[in-house]
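Only a single protein chain was left out; the remaining protein chains are all shown in position.
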Amino acid sequence: MLFQLVLSGIAQGSIYALVALGMTILFRATTIVNFGHGEFFMLGAFLVYVLLHVVGLPFLPAALLAIVLMFLLGMGLERGLFRPMGESAPHISLAMMTVAFSFLFRGIARLFWGREVYPMPSVFSYPPIEVAGLIVTSQDLIIAGTTLLLVLLFFVFFRYTRLGRLAQATSQTARGASLVGINVPLVHGGMWGTAAAIGAIAGILVAPITLLYPDMGGQILIRSFAAMTLGGFGHLGGAVVGGLLMGVMEQLAGGYISTALIDIFAFLVIIVVLLVKPSGLFGRREAAHV
Amino acid sequence: MSELTEVTRQQARPGVRLQRCAVAALLALALLLVPLVTNDYTQYVVNSILVYALAAVGFNVVLGYLGQLAFANAAFFGIGAYTVALLMHYAALPFPLALGGSAVTGALVGLVVGLPALRLKGYYLAIVTLVFGELMRWAYVHGGDITKGSGGLPVPEAAMFGVVADTDKAKYYVILAVVAAVIWSTNRILRSRVGRAFVAIRENELACASLGISPGRYKVIAFVWSGLVVAVAGGLFAILLGRISPESFNLHQLLLHFAIVMIGGIGSLVGSIMGAVLLTAAPEILRNFPGLEEIIFSLLLIAVLLFLPRGLAGLAARLVPALKERLYRE
Partner (left out) sequence: MALLSIKGVTVKFSGLTALSDVSFDIEPGRVHAVIGPNGAGKSTLFNVITGYISMTEGEVWFEGQKLNGLRPHTIACRGMRRTFQNGGIFAEMTVLENVLTGLAQVTASSIAGLAVGMPAAYRAEMAAMRRACDLMRLMGISELADRPAKDLSSGQQRLVEITRALATEARLLLLDEPAVGLSVQDRENLMAVLRKLAARGVALLLVEHSIDLVMAISDRIVVLNHGQVIADGEPAEIRTHDAVLEAYLGRN
């Protein structure tokens, strides 16, 4: 049972890792903490649902189209909401703006899809594989595999490509970057788009096995915060590790202690980590306050 | 004339004092006569406006005056509501005592939230308070027989001075009295050395310390007062609805309070009242269209963040300069 729980924990944790990764990329690039990130997840799932069932596309094109649309949405948000606020906007206002669009997207989702909950018929109907007495569903494999792929992709992108290093430079010093000729707003737009796309991918991966409802973003937001806090806020690797750990620990706690604990596990992690070691596992030890 | 000292300055001039008394008297009369022009439904809406105005005022103390991004309002609101409901249901306490109980729990929880606020950097505090609210909601759902879980806990009718407030019009006077008193108290605190300390901490914490103001102490005071006020609002909410359930205190509720404060005008008490009027009356009209309320509020919120940083209060101050000193300094 232990290994089964760990396996499903890894699959679940991969989702958290993806969302946390997207949030961390955005945070590193723009210093904005995105309270609306859960809505990217939700929109990704709903978009793919619409493309599959209303437009009638097959899964893979629907997924790709949804990702592209979300990328554009992310860029649009940067252009329309955040660029006008300017570079020197206080962080509190920027965070408030993320709360505002979170509210907006929930409302839009609720408008179109009402108060109901939508099941999506299973997309991957391959039979589960059995490995050493453990059952691995195809969904789990796909989720974990995609996450691994994406994480590697981003690692390579940021470290070894020119564009990636450009993005890193911009996140370290926007003013310095623009002095060197980098189009900072464009890079920020790209980061927003990337973050939205990654969040959407998580939503798309999970959509076939979850019920969709307009408020589903809220749950994932908190778990993602837990992952980031555990791993060290702002640390890319930490977000991924934190997400995976969260997934595994949640399943273990639910399996061995009580299923009611799964709901609040993320809350407890956040509170405990912030009280004991606010910098998390990999974060730098900064002075928490003056 | 400036907002934080206006009260004391104005008191010094007798002619102005008389004028203010006359205005206050007229306002009081108008408020007392409201039930004459409403039916049960509109009375309910007015009652809701009052409750939300109080919740927004409490939120504003921390969000606007102290300037900290703390999302504990749903938690305070819920704790106040459940305290009143539980005390009246199980301990058969009369409403005034139950409400006092919620004030106490609100203040205590404010203390619990305020202490981590001293150590945690901006966004960490926002996350922790958000999480705390969800944790409380889980507690209501899983409170077994005590909180009656998701089904909801019925709230007995409030009785004051032997009279049972069982109609919306009767409830109005109870709610009005409490809301008016607590907002008045809050106003006095904000227009004093305490309120100035809050704003000073928001503006420049290092400079505060150099003036002998302990930022830690005043931050805790702000959270305690905010908790108290919002919990009292929650207690009134319980009376208003007659039945409370955990779903009433979720993120949606928090976002609603947030929108009221921001759109009304962050850092303006009158703004919070204006925001409550606008945003509470509206949903009743929009009730048939799910999601429309959120869309409109969030668009207003975005508009405020981009174009109207002072919200409705700032707008009013610009349109009617004579009111400037009462609403905002510009």
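Letters A and B mark the chains in the order given here, with residues in each chain numbered from 1 onward.
We take it that a residue touches a chain if its C-beta (ideal position, glycine included) is under 8 Å from a C-beta of that chain, and two chains touch if they have at least 3 such contacts.
Note that the coordinates shown come from a computational prediction; the quantities given were computed from them, not determined experimentally.
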* Which shown chains does the chain we cannot see touch? -> B
* **Option touching the unshown chain, where B:I146, B:V164, B:A177 or B:A207 are the choices** => B:A207
* Structure fact -> The one of B:N39, B:T167 or B:S185 in touch with the missing chain is B:S185
* Structure fact -> Residues of chain B touching the missing chain are 1-2, 4-5, 7-9, 11-12, 184-186, 188-189, 192-194, 196-197, 199-200, 203-204, 206-215, 221, 225, 329
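Everything that follows uses one rule, which is that only the chains that are shown with their structure count from here on.
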* Asked: How many Å are there between the centre of chain A and the centre of chain B, using C-alpha atoms for each centre?
  -> 33
* Asked: If you look only at chain A, which of its residues touch chain B in the complex?
  -> 33, 35, 81, 84-85, 91-93, 95-97, 99-104, 106-112, 114-115, 214-215, 218, 222, 225, 229, 233, 260, 263-264, 266-267, 270-271, 274-275, 278, 286, 288-290
* **Touch list for chain B against partner chain A, complex** => 67, 69, 116, 118-124, 126-128, 130-132, 134-135, 138, 142, 205-206, 250-252, 255, 258-259, 262, 289-299, 301-302, 305-306
